[in-house]
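Dropping the structure in here first, questions after.
Note that one protein chain is taken out, while the other chains of the complex remain in position.
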Amino acid sequence: MAMILEQAPVRTVTEVGSNVFQLTFSSLAIAREALPGQFVNVKTVDGSGPLLRRPFSISSVRDDEVSILFNVIGSGTKALSLMRKGEGLDVLGPLGKGTFPLDDDAYETALIVAGGLGVAPMPFLRASMPRGKKQFVFLGARSASQVVTVGLEDAQVATDDGSKGFHGTVVDLLRNTLVGNDLGHPRIFACGPLPMLRSLRELSEAKNIECYVALECEMACGIGLCQGCPVESSGPGKKYRLVCNEGPVFNALTVVF
Amino acid sequence: MAMILEQAPVRTVTEVGSNVFQLTFSSLAIAREALPGQFVNVKTVDGSGPLLRRPFSISSVRDDEVSILFNVIGSGTKALSLMRKGEGLDVLGPLGKGTFPLDDDAYETALIVAGGLGVAPMPFLRASMPRGKKQFVFLGARSASQVVTVGLEDAQVATDDGSKGFHGTVVDLLRNTLVGNDLGHPRIFACGPLPMLRSLRELSEAKNIECYVALECEMACGIGLCQGCPVESSGPGKKYRLVCNEGPVFNALTVVF
Amino acid sequence: MNETFALRGLTFRNRVFVASGTFGYGDEVSDVASLDLLGGIVTKSLSLRPRDGNPPPRIAETSSGMLNSIGLANIGVERFVAEKLPKLDGRRCAVIANIAASSVEEYCTVLEMLDPLSRVDGFEINVSCPNVKEGGLSFGTDVSKVSLITKELRRRTRKPLIVKLTPNVTHIAEFARAAEGEGADAVSVINTLIGMAINIYTRRPKLSTVTGGLSGPAIKPIALAKVFETYKAVKIPVFGIGGISTWEDAIEFLLAGASAVQVGTANFVDPAGAMKLPQEIVRFCESRSVRDVGDLVGGMKGEPGVSVIQSWL
Partner (left out) sequence: MNETFALRGLTFRNRVFVASGTFGYGDEVSDVASLDLLGGIVTKSLSLRPRDGNPPPRIAETSSGMLNSIGLANIGVERFVAEKLPKLDGRRCAVIANIAASSVEEYCTVLEMLDPLSRVDGFEINVSCPNVKEGGLSFGTDVSKVSLITKELRRRTRKPLIVKLTPNVTHIAEFARAAEGEGADAVSVINTLIGMAINIYTRRPKLSTVTGGLSGPAIKPIALAKVFETYKAVKIPVFGIGGISTWEDAIEFLLAGASAVQVGTANFVDPAGAMKLPQEIVRFCESRSVRDVGDLVGGMKGEPGVSVIQSWL
């Protein structure tokens, strides 16, 4: 698992939703090493953004092309959204030893659950899924206009205001689906806002389903140097685990969130 | 003499020499108020540049269009060079009460002397010159590739290495021209590096020619708020004068530089 | 919505001021900025005699900040009274005269000259200007001197008396307590931090005085911590200063314990910016059902949030 630091040429920057951008850059080395759930830590080469790098989930990988998906929130994402084809993106990655576990036989069905832009890591996760696993995708958003389905067109959608798909939260939608459907041995893969992840953990505990969640938190380095990104661990031993290094994906039972 | 603060749309950004850019923005109010020798204090609207504004001489004015001419030196000028048509430039100006005095009868011939990018204010100065004044333009540069003649195509050129025009400094060129030519009552208008301005002052004192120089120095505000831009005054009274406010153009005899 | 704020019987229109030395005497930029929208202006530090100030260079830009070494260049109290004060007549904002001096007597003399003038609404005492050799530094880092100056000035005026503290000390709270103890009505926190910069090609310092005062967004976190420390230590109001440019910055200072804020370096970047803050603060309060801007003061909650940046989701 090598870590790569390079100036990768930007291929495309596309607005794929309201205020949501997909940025694709070319890096054969990162494309080769990347695992689902990992992230890259990026900045603009010309230094026009803020001081620290910004972490983004690896959203899709195709040949030498790696994509990230982001909301324009502040100066970092603003600078990224203004990048042009051919400009250099300063990328450090792929990062994170805690990835979505896909390759074992302990599950048959992947329940992929994303809230809001938590869809980001999912296209890559799905593309990496071994043959023979069933996949169900559940997307939640506040309202229809906020649903981002890039690469997840077959998803079942839930909106808080009912303006698209199921009227309610994505966890309610999943709960309904679980009732009466035989999903074999399911495993949950999730990314989204904390309240969603929390209610998902509850559901998974109640139903005794393994649940993996992608967490995020403030990061200064993204590579284990600063100790800035702890999440409390629920087990014995170390009090904290580093999201950047031991995560960003954790078994929901092993951490406190 | 009103001061205007506005977000002026950028019309064009053109590379007019090696690493030299001309940026034109639209501001009817500034175009109307501007006097030759004045400057504008600018920053990018999106905040991609450094903290403080950057001062630039008003280089030309046509209808509602105002141009500045600059070298890309650091982050401020870099950000300006990357601006695109239609983007907003945050402009404060026109600034400076010390301007090139053009409208009196005490001179007949304008000797316009510029070193390097000291050409910047000269097109506007020439366009503002009253009818009936003779004009001679002298440009100095290190070598041919560094001569910028935007709007000053009839200039006599001196290069330090002799690769274009007169071989020597622009002040030597002027000195030669003064010998044997009857220029009536001349007045010097100059902008350029300090050594050039100093030797020009010497020449003008020796020949008893009035000499006006555009100075520059570090500025935080450009409008007299910070007291950050003093130049020593050579006369009695106040020890310092503010370049932003009482300048940037001074009679060479009144200040120490 | 109540925006006002009172100090010793004087009511300010709102809680946004411009800081000393960053807005001249209030008459320079009337073209683009209306003083009427401010709670008050604090003048450039006034000394008894006019001061030429330090030789150039006086300014150097740094990452998100600037260094200055103005050397208290000012026109002196007499010319201020004769030439500048009349121009402030009719302005609706308060005028706080900032005083700098090289002796306790000089502080007293300047204050006594200004105290009878109705257009001077109050005083801010600069005990801390770091870049004047005979000036502030010695007073501002010595608790007993800060006590003494406050005491002497308090005896001489009934107008609001604000002591402006230097951050270049180990415990700013001690200095705030000293000022409070001698009857100051408020403290201003912070003046600039000592800093320097060198041009590596010429090997010369970028300021003529080698070191100077650092200001701007770079120092905001330090200023906030000093305001918080002071707020916890004294009962008198705190003017929060240091790197404020947006309304969000202003609110951050109020939450940390500032009763009002002063905008400094940001005036150089946008001379009309400070005037927009009062209205923007009101808008924020309205959106949060806060009825009095003063309710924000010291309103930081104890427990920090969970460690999650979830704004993107």
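Think of it as A, B and C in the order they're written, each chain with its own count starting at 1.
The working rule: contacts are C-beta pairs under 8 Å (C-beta built on N, C-alpha and C of every residue); 3 or more make two chains touch, one makes a residue touch a chain.
Because the structure is predicted, anything quoted here is derived from the model rather than measured.
Asks: Taking the entire complex into account, which one of C:104, C:148, C:222 or C:272 touches the absent chain?
Replies: Residue touching the chain left out of view: C:222.
Asks: May I ask which residue of C:57, C:71, C:237 or C:273 touches the chain that does not appear here?
Replies: Of all options in C:57, C:71, C:237 or C:273, contact with the hidden chain holds for C:57.
Asks: From the listed residues B:90, B:218 or B:246, report the one that touches the chain absent from this view.
Replies: For the chain that is not drawn, the touching residue is B:218.
Asks: Check the options B:9, B:130, B:162 or B:193 and report the residue that touches the missing chain.
Replies: Once the missing chain is taken into account, the touching residue is B:193.
Asks: Can you name the residues of subunit C that touch the chain not displayed here?
Replies: 55-58, 62-65, 67, 141, 168-170, 193-200, 202-211, 214, 216-222, 224-225, 228, 243, 248, 251-252, 255-256, 284, 299-301, 303-307
Asks: Name, in rising order, the residues on subunit A that touch the hidden chain in the full complex.
Replies: Within subunit A, the residues that touch the unshown chain are 2-5, 43, 50-53, 90, 92, 217-221, 223-232, 238-240.
One rule holds for everything that comes next: only the chains that are shown with their structure count from here on.
Asks: If you count the contact pairs for each chain pair, which pair has the most?
Replies: B-C
Asks: Centre-to-centre on C-alpha atoms, which chain is most distant from subunit B?
Replies: Farthest chain from subunit B, going by C-alpha centroids: A.
Asks: Report the inter-chain centroid distance for subunit A and subunit B in whole angstrom, where each centroid is the mean of the CA atoms.
Replies: Those two chain centres are 54 Å apart.
Asks: Any chance you could list the residues of subunit A touching two or more other chains?
Replies: none
Asks: Using the touch rule from the top of the page, what residues of subunit C touch 2 or more other chains?
Replies: Residue numbers touching two or more other chains: none in subunit C.
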